[in-house]
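The complex is shown incomplete by one protein chain, all other protein chains being positioned as in the whole.
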Amino acid sequence: MTRFSAFELFRQGLTGQSGWKPQWRSPEPKAAYDAVIVGGGGHGLGAAYYLASQHGMRNIAVIEKGWLGGGNTGRNTTIIRSNYLFPESAGLYDHSVKLWEGLSRELNYNVMFSQRGVMMLAHTVHDVQVFQRHVHANRAAGVDNEWLTPEEAKAYCPPLNISDNMRYPVLGAALQRRGGTARHDAVAWGYARAADRLGVDILENCEVTGIVRNAQGAVEAVETTRGRIKTPKVGVSAAGHTSVVLGMAGVRLPLESFPLQALVSEPVKPVFPCVVMSNTIHAYISQSDKGELVIGAGTDIYTSYTQRGGLHISQHTLEAICELFPQFRRMRMLRNWGGIVDVTPDRSPIVGKTPVPGLYVNCGWGTGGFKATPGAAHTLAWTIAKDAPHPINAPFTLERFRDGFLIDEAAAAAVAH
Amino acid sequence: MSGSFRTGIGGRIRRERTVRFRFDGVTYAGVEGDTLASALLANGVHLMGRSFKYHRPRGVLGAGADEPNALVEVTRGAGRTVPNVRATQVELYEGLEARSQNRWPSLALDVGAVNNLMAPFIPAGFYYKTFMWPRKAWDALYEPVIRAAAGLGHAPTAPDPDTYLNRYAHCEVLVIGAGPAGLSAALAASRGGGRVMLVDEQCEPGGSLLAEPDVRIDGLSSRDWIARTVAELQANPRVTLLSRATAFGYFAHNMIAVNERLSDHLAQPAAGAPRERLWQIRAGEVVIAAGAHERPLVFPDNDRPGILLAGAARTYLNRYGVLPGRRVVIATGHDEAYRTAIDLSRAGVEVAVIADLRPRPTGPLVEQARALGLAIRTGCAITGSRGGLRVTHARLSAILAAGKLGPPDEIACDAVLMSGGYTPSVHLFSQSRGKLRWDEALSAFLPDVSAERERSAGACRGIFALDAVLADGAAAGAAAAGIDAPPALRSTAVDADPAGVMGAVPHDRGPDARAFVDWQNDVTSKDLKLAVREGFQSVEHVKRYTTNGMATDQGKTSNINALGVLADELKRPVEKIGLTTFRMPYTPVTFGVLAGMARGDLFDPVRTTPIHGWAVENGAVFEDVSLWKRARYFPQGAEDMEAAVRRECLAVRSACGIFDASTLGKIEVVGRDAAEFMNRFYINAWTKLGVGRCRYGVLCREDGFVMDDGVVGRIAQDRFHVTTTTGGAARVLNMMEDYLQTEWPELDVWFTSTTEEWAVIALQGPKARDILSGLVEGIDLSPEALPHMALAEGHICGVPTRLFRVSFSGELGFEINVPADQGRTVWEAVWAAGQPHGLTPYGTETMHVLRAEKGFIIVGQETDGTATPDDVALSWAVGKAKPDYVGKRSLARPSMSAPDRKQLVGLLTEVPETVLQEGAQIVASRGLKAPMPVIGHVTSSYYSAVLGRSIALAMVSGGRARMGETLYSPHGAGEIAVKVVGPVFHDPEGARVNV
Amino acid sequence: MLVITCPYCGPRPEIEFAHGGEAHIARPQDPSSLGVEDWTEFLYMRANPKGLHAERWRHLHGCARFFNALRDTTTDQFVATYRTGEPRPDLAAVKA
Partner (left out) sequence: MSDVIAAGRTPFEALNGLSMPGLSAAPDRTRYILRGRAGILAPVAEVLGFALPTDACRATGSDQRHALWLGPDEWLLLSPAGDRLDKALAFAIGDVAHSVVEVSHRQVGIVLDRPDAAAVLSVGCALDLDLAAFPVGMCTRTMFAKTEIVLWRTGENVFQIEVWRSFADYLWRYLVLAGAEFA
């Protein structure tokens, strides 16, 4: 496989770029693998890559019902940060950020991780209390996060409106400088190419239709639209479709899948230097390398697999964007799309073993899965290889709901008096 | 005189009305009825833009919404600049100011064009393969350079002063598109008597007919037929006809979103005139008559200025009276281009040659062209062009039998007009989730199975012959209205063979030749082949890897040609490759019109209490709590918040304070099962609560975590006055209804929100009774008659009141509930009566300090959704004897009583003046480095004026077992030592409240 | 914005409604007698089907009643809405 480099691009340039080979093979499924990953998004391909690169499991396959990265990997707003409140979360997401920092070179694929900084705006006294708690908690956990005054926030993001005639004036912001964005498709393709290079079979247009269990109840094989595949270990990273897949093995999950919309503006010259999030008025915005303003909207109120939401959801977000950045009011929405996000009761993911021996799951990321791609994949691979929790994903078990050890990042931002 | 390329007659323009405008600083003259593009063409200007990646000089390609090249910035000043506008859709007005984009220093001489020379080395997706070393260089060097080169126009720099409107509409039949199909559909549907809406993107109805002056329909000229049809529609009160209104989104359950542009076309919009309006239309039936887009030909150097679509050229001629050039080459694989050739030669343009890819084109149009003596080369491919900022030559080669090409020759020309055929616009149909089918003969995807109550008509479903289009529209409109179709109309139109070509034109130009598929994003057939070579087989992958179809035209001209190239490369039939998803919006939509009226005051409702006006007049500083404005503190003179709060706190402790508690949620729980419901719902026991008594209630979620709290008063055996937190009011009421309606419907109890029925005046402090005594009637305020946690109904200042003796401050306290209308009157009366006693108004900040001094929690501050009643020292409130209440079962889980749970404690800093930061973390020892084991966090922290020192509440692991321990809180560099104490700092025995 | 047919008020715009999650999950009569697995099932485990889904809605900004609906989560088309307490309609009947 040809290494990617500026030199190679130049060399190929002399021959009309005609020498490039497929970035990954399109093999026929084998009869059996040592492990099968269900879901060809960043999480699943990453898990396969780490199984092969860290745990020496080369006889494995990733099965994807559509095209690689066609799920939430290719449908999100690519925000990456680790300034979560609870140490369990900060641990998992920061593990991810550290992997992001070396990912382009590790995969020899430029995923364009851009540490432009993620700024979370506080609009109420309660926001200030919550975000300052975040700052303190992150510092103690070794995660960078700092408090900015409104003036400092504007200095960091000049387009920001900090006038106090806003309905909800900006009272300050929490800034994580190591946060930023990455090129979502490249993450899936980069992991696919690197995993393929290590011998992993990537099977596109291959939908899992059943999970076969032996007399002891352990995983024995998966039925797919391309035939039965024997395997003792199945890792599921199917995002919004996880409930359906695990249902095939009789596993019920505390998950609901909601439509999540995002949109981009027409491309313009650089105008927005960082990522800005406002949980209070629901605005999430950055600018892509291409020049588009990338904006995250909220979820619809009902569960759905249509990958389509209501216009009023996008309107709600653009109201907020236009208040925070009134000069963008004349910008134009170019493209709007929907994903399917699987949400748990405590808004934290489930990563690890299931009640079924040999069946592992990585789900429940809600709206935050992209940023965790390398970390979740890396620790899931460990769990699959060793059939044991990784210290970092150990708190994110399914059992936490039974035992009441919730990691409730959402409730932590509960509304006060 | 308005440009040398203007014809003497014809078109729908008003030649006599000259309109002056500026493009890149040069003043030009156009005429009324022009678009920016037609006016520039009339002045011989084809060069209108630069491409996204290679910065190649580009001329206008089309004449409408599909334009990928001619994107400009139109400005009316800093706050009124719009980037990336299609010159083909900008209606000319006097003084219009437009700038070209993505070039420096000028459109003609653009340094960025160096990328063009780099082209061989920066193919599709090149950035994935490089810029990886050294790591820092990506953020510091590569990315900034890439970003600066990318992007098209500039974002506006000042706030947009214009207003945007919203309108919900409903109709029985919505027709989208006012071309021949849409007009016929609307006319037919209107006869059904129902409400009909007809929306059209252009400035006047007519669609493709606007470029067909010579066709006669039903015995009338096309112009007269349009006029007659529109007149009948406008005369019908049940019909709404919208122009400049683009249906951009098709949503579930037949909701169509339409963007109506109201003032952009005006030279001088009236002051305050709204700019755009969003229509959200719920239609019983939808007729899509969206027409079709012409396909360019994919041949080497097909992107030079002066190379445009043949149909577009015909539109410029027939609608705008503009000639695309003096000597043109027509390159086509489709009959329609012959119409252009015929009309142009009649207009005096020299048609050098018609190069037709098809071996033996036939049909009336071809014959007409022959009859006119136009040179036609059949089986002839266009394989290149020459020229700098304008095409000068077309390169033609005969296609030999073996698929080989004959020797090329170059034809001098100043314009090349091309056509590969027409692609039905199935955007909205696909958005509606309808299923498409591939039609090999038309090489087009056509609507097949509908998902909504919708039907397509005319060109957007592959019907092109005018008579058939008119009939199809009428049939669709009638069917949508549930009536019989009217008799078909006849026209004089000459029909074209609808079949065309797709994909790349064969050429002999070698590997470096670039044949553009997506003009704006500079995607060539080579790029598509590279993507396939690199293993990207899914059409979605190819799109994302090459960015084909992702530009601001969303692939209107490029998608089908790209499919053609892919099909050849993958050796797979098109229908097996499939199409990328059509996404909302059809054309870009202004953020502002989607945000609509929701700005400033109207962004969210501003909720204020009946006493708000008094607080404003008395200098209160406010804070936002959910939708409410609450007085935070009342500074005097130059006081800052800290000083004001210390003064307010001392006033309450020493004399009396008055506080507006009206925002607290209130719910009247009424019915003979009221107590039973309260028992099942709240953790407390209610049966024994006597009438006239109050109790502090705590509510858990079913998972056992504290959700809300508040004082509950029993007004009668069957009536409770429940209070909630300000932010929790709606949540609690919803949860009550949920349990009652779906779990306990047998209970005779009802809930009514009374939050806004009552104004609530909190009077707190040792002097409270003295102040009140002169004001109340029929209420005995004595401690015996009205002890702490009792309530009485009577009158105050002649107004009926529910008087609660409760205290959130630890002082003697009353909460005076009066009907909201009288809230301010009573407040002012109490205020006056309090003057001799040093009554002081205070806000939420002081309220927080006072309750913290007493160790009272605030839900959402001490609790964060993971705290049980016991965690926050409220287990005393639990009705232990009750068999069940919401959350009880969850609280029985072992983890809920684990000794290491975070528990509410008080913290005292070693240095009394040191005030901990709220949210600060708690650790067990000094000198820890991150990541450090954290055992708790500070939830509330203030300076207590009455205690003369700082106090803090915290949630600390196993906190109650740590009384007296010294712990540490990392602050900045070092840490602050704190002593763990009980959460009640002031008057622990509660003497002051029982007086 | 969906159109939802309230069993009391008829077809209404989605913005008047609140979604209530999976339908037909009755709160146990005596929760304290439930084993931890059963309680966890009641508390957290939810059907999340791709296809027909029985779910609760509340006409919050209308008649304020809770009711149930059968909706296809792959198309968002409603098959039926019915009042709280009524059994889940069997599809054959609905189609008829």
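We call the chains A, B and C, going by the order they appear; numbering starts again at 1 in every chain.
Going forward, contacts are C-beta pairs under 8 Å (C-beta built on N, C-alpha and C of every residue); 3 or more make two chains touch, one makes a residue touch a chain.
Here the structure is a predicted model, which is why all the values come from computation and not from measurement.
Taking every chain of the complex into account, the absent chain touches B, C. Contact with the undisplayed chain is limited, among B:R80, B:R326 or B:R607, to B:R607. Check B:G671, B:G794, B:P912 or B:P931 against the missing chain and you find that the one touching it is B:G671.
One chain is missing from the display, and on chain C it is touched by residues 1, 8-10, 12-13, 15-16, 61-65. With the whole complex as reference, residues 163, 165-170, 195, 272, 274, 280, 282, 597-598, 601-602, 604-613, 627-628, 668, 670-672, 748-750, 752-758, 819-825 of chain B touch the missing chain.
The criterion applied here is as follows: only the chains that are shown with their structure count from here on.
More C-beta pairs in contact connect the chains of A-B than those of the other pair, out of A-B and A-C. Chain A and chain B have CA centres that are 22 Å apart. Residue positions 1-2, 18, 36, 43, 75-76 of chain C are each in touch with at least two other chains. Within chain A, residues 306, 308, 310-311, 345, 402 each touch two or more of the remaining chains. Of all residues in chain C, only 1-3, 13, 18, 20, 26-27, 30-32, 34, 36, 39, 43, 56, 58, 60, 64-66, 75-76, 84-85 touch chain B in the complex they form. The touching residues of chain A, when paired with chain C in their complex, are 241, 243-244, 252-257, 301-306, 308, 310-312, 342, 345, 401-402. Taken together, the chain B residues at the contact with chain C in this complex read 251-253, 255, 280, 282, 433, 451, 702-703, 734, 737-739, 741-743, 745, 883-884, 888-890, 892-893.
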